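Of the protein chains in this complex, one is absent; all others appear in place.
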C-alpha cells in the first residue's frame, strides 16, 4: 500500500488534515490539469495527511465520470509517498457507486469517500443506507469512509446507521460536515470498540471535534490556509488548547465565507489571493459579485489573514 | 412536429394529464424494455396528453446517460401520434444539461423537463438558476419546461426566477411538485401575459391547481389510476366541481402513499395491483416492508380503489 | 344564543368570512378602545359572518389576560345581531386555556378559537394535543374551533389528531393557516361524517380552499379589503370560478405583504390607507422601515388596489 502504518489490525490511519482540493478550469470550463498540478506541488510541501479528491469542493457533480477518474489519476502521479489519497466515489445508485469505486481504486485511490445518496431522501432511511454502504464496502478494493454533508444533500446519515456500519471491516470512518458536536461526540463514544475514525468536515468546528474525539479534518479552508490548519491540529494533539482556541477563533469567519456563506466560488477566489490557482467554477455556479468579493475579503482581513 | 396544435404563436399546448412513467427493471436491475413497452401499450389507450419520461418516478438518477436516452427512444417508438413526449434532461451542470437535452431531442422528445440543479443549493439563487435555464433554453431544439421538486432537491425555484424565465420564448411552463397553491396561483397571475403553462406535479392538489389556473398535471398516480385522473381533469375543465371534489378527495391518500409517504417502491407495487409492470427499484431504494405494503393497500382500499 | 341557525344538530354554522381584527394602541401602547370601536362600526357594514377577536393579528400574546377579555367584551357590545364572535382563548397550559375560555364566554364569545400549545413542541404530539383539546372542549360553554398556525407556533396540528377531535360534539371546526391544500382537502374528506367545518386561515388560498371543501375564511386581509373578500366568497359559493380566479389572483400579493412578508405592522399600515385605525404595534414588533412601506404599497398598487 502507498500509505502509512495504521493503528489497529493494519487499518489505514486517517488522522490528520486533508484539503478537499478544488478543480481548476480553463476559461472554456475544461479541467485545467496543468494548474491542478501546480496547486498540488504547493500542497506537497505542507504537513497534510493527504488529499481528498472529489469532495464537494471539487465540483464533482459537475464533472463527467471520465473527468472524475482522470483528476484522481493526476493527483496520484503528483502525490508524495506516504500521503493518503482519498477519492470521492459516491453516486446515487449502488451499482454506479460500486463501479466508480473500482475505477477510483485503479486510478490510485488509497481510500474512497462515499457520500450518502440523497435524491430520494424520504426513502434514504437507515435500512437503505446500511444496504448501500455495505454493498459498496463489500466490493471495494480499498477502505471506505462515509460522508454525511446535509448542507448539500439535505440528508444526515442517521446515528444508528453509522454505528452499524462502523462494524464493517472495510468501513474506516466518517467525514461529518454538519458539525453537530454532540452527535460527533456520541458517534465516537458508540463506535469506540471499532476504532472508528471521525473526521471533521469543516474548519469551523475542528478544535471542538478534536476535543470530543475526532482524529482529523477534511476542511475546504485547507486549500487556502493549509499550514495554519495543520498548526491547529498540532496544538490540539499536543494539548496546547489555549493557543489552539485563539487560532481556531480566527479561522471561523474565513471558513464560513468559503463554505456556507459564499461557497466554492469564494473558496476559489480566496485561493487566488493566497497563491493558488482557483479561477472560475463550472456553470451554474456563478462568480462572486463585487459585494460578495468584498465581504469575503473582509472575513479574511478582520481576522488578520489579509 | 409530432404533437398537436398550440394556443399561441405556435407554442406547444401542454394542457392535460401525464404519467411520469416508472422504469421497470429485470431481477438483475437491468432496464426491462420489454415490460416498459407493455406498460406503454396500456397507457396508449388512455386519454393522456402525453408521457413524462425520466421524471423523479422514473428513477433517472439511477440510470446511466445511455439508459436515459434509450428509454426515451423506446417510448418514442411506441407513443401514438399526437401525444407529447416530455423527457427529463436535467443534470447538475449547465454543460451536461445542454448536451443531454440535445440527445433527448434526437431520441424523439417533443419537450424537455429540466429539474433545478441542487447540489450546491446554497448557491442556486435566482441569478444562478436564470443563467442555467437561459443557457439550456437558448440551445435546446425543443421547448423547455422548468421543474421544481423540493422534496427531492431541497430547493424551490424562486418566484422571481420563474417570472423572468417565463419570458424566454423557448420556456413554456413549469412543473411544480410542492403544491403551495398560493404560489401556484401567483405564478399563473404574474406570467399570464406570457401564456406560461403550469402543471401540477402531484395528484394531491390537482383540482385546486386547475382551480387557480394550472393547465394540467404530471402525476405519479397516473401510472396507476390514469383513467381516473383524466376524468378528474375532464370534470375540472367542464365545471363539474362537485363531482370533481368527491373524486379528488378519494385520490389524496393513494397519491400520498405512492409519493411522499412510501415513494417509488410503493408506486411500483401499486402498479402491479392495477395490471402494470412495476417490480423492484434499483438499489439503494429498498422494497416495501410487509407493514408498508399493508399501509399502501389500506390507503387504496379505504378510498374504494381496491 | 346570539348567532344564527346551524346546519346540523343545532351546530353553529361557521361558513363565511371573518376578519381577525387588529388591536389599536395609543401612542403609549395602551389598548385604544375608542379606535377599536370606530373600526368595528365600519366592519358592521360589511357582509362578514362574524369577527375573530384575538387571533394572531390581534397581537394577543402581547395583551394581558384582562386586556384580552376586555377587548372581547368591547366587540360584543358593538357587534350586530346575528354575527359570530369567535374569541381566541388558547394558552400554553390546559388549565389556563380552560379558565380563559370561561372568561371569554362570559365576555360574550359565541365560539372560541384555540391555538395549539407550542412551547414544548417536541412533546406536542397527537396524544398531548388530543388530551388538551378534549379537556378544553369538555369544559367550554361554547363551541371550540381548532387553530393551527405553524408560521407562528412552529407546530402543525397532526391530521390524525384533527380527525379524532372532529368527533367531539363541542369541536366544530379548524382554522388552518398554513394552506397546504392537499391536507385541507384530506381533512374535509376524513371528517365529512362529522360535518366538520374548515376555515382557510389566509386570503392567499381562499378560493382553492373553497374548491376543496372549506366553508369560509379567517383572513388578515379582511381587515383591509373586507368587501372584496366577501365578494370572493360569493363568487366561490355561486360557481363564478372564472371571475373568482381573477379576483383571487389580485389578492395574493397584498395578502402575503400583510402576513408572511411584513406581518402585523404592515397589516396596520395598510388599514390606515384604507380608512381604518391601524397604528403602531406593541414592542418588540417594530414599525415598518421606509423601504418596507414602499414594498407594501407596491404590493397593493401593482394589483390595482391603491
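Here the chain labels run A, B and C in written order, and each chain numbers its own residues starting at 1.
Criterion: a residue touches a chain if its C-beta (ideal position, glycine included) is under 8 Å from a C-beta of that chain, and two chains touch if they have at least 3 such contacts.
Quantities reported herein were computed from a predicted structural model and do not represent experimental measurements.
The chain not shown here makes contact, within the complete complex, with A, C. When you scan A:73, A:245 or A:297 for touch with the missing chain, the hit is A:245. Among C:29, C:138, C:160 or C:272, only C:29 touches the chain left out of the display. The residue touching the chain not shown here, chosen from C:35, C:135, C:178 or C:297, is C:135. The omitted chain makes contact with just one of the residues A:122, A:150 or A:179: A:179.
By the touch rule set out above, chain A reaches the unshown chain at residues 179-182, 185-186, 188-189, 202, 204-205, 207-208, 211-213, 239, 241, 245, 248-250, 252-253, 256.
Residues touching the missing chain, restricted to chain C, are 29, 56, 61-62, 64, 92-96, 117, 119-124, 127-129, 131-132, 135, 151-154, 260, 263-265, 282-286 (touch as defined at the top).
The rule is short, and it goes like this: only the chains that are shown with their structure count from here on.
The set of chains touching chain A and also touching chain B is empty. Nearest to the overall CA centre, using the mean of each chain's CA atoms, is chain B.
Its C-alpha atoms fitted onto chain C, chain A is found rotated by 180°, rounded in steps of 5. The chain with its CA mean position farthest from that of chain C is A. Within chain B, not a single residue touches two or more of the remaining chains.
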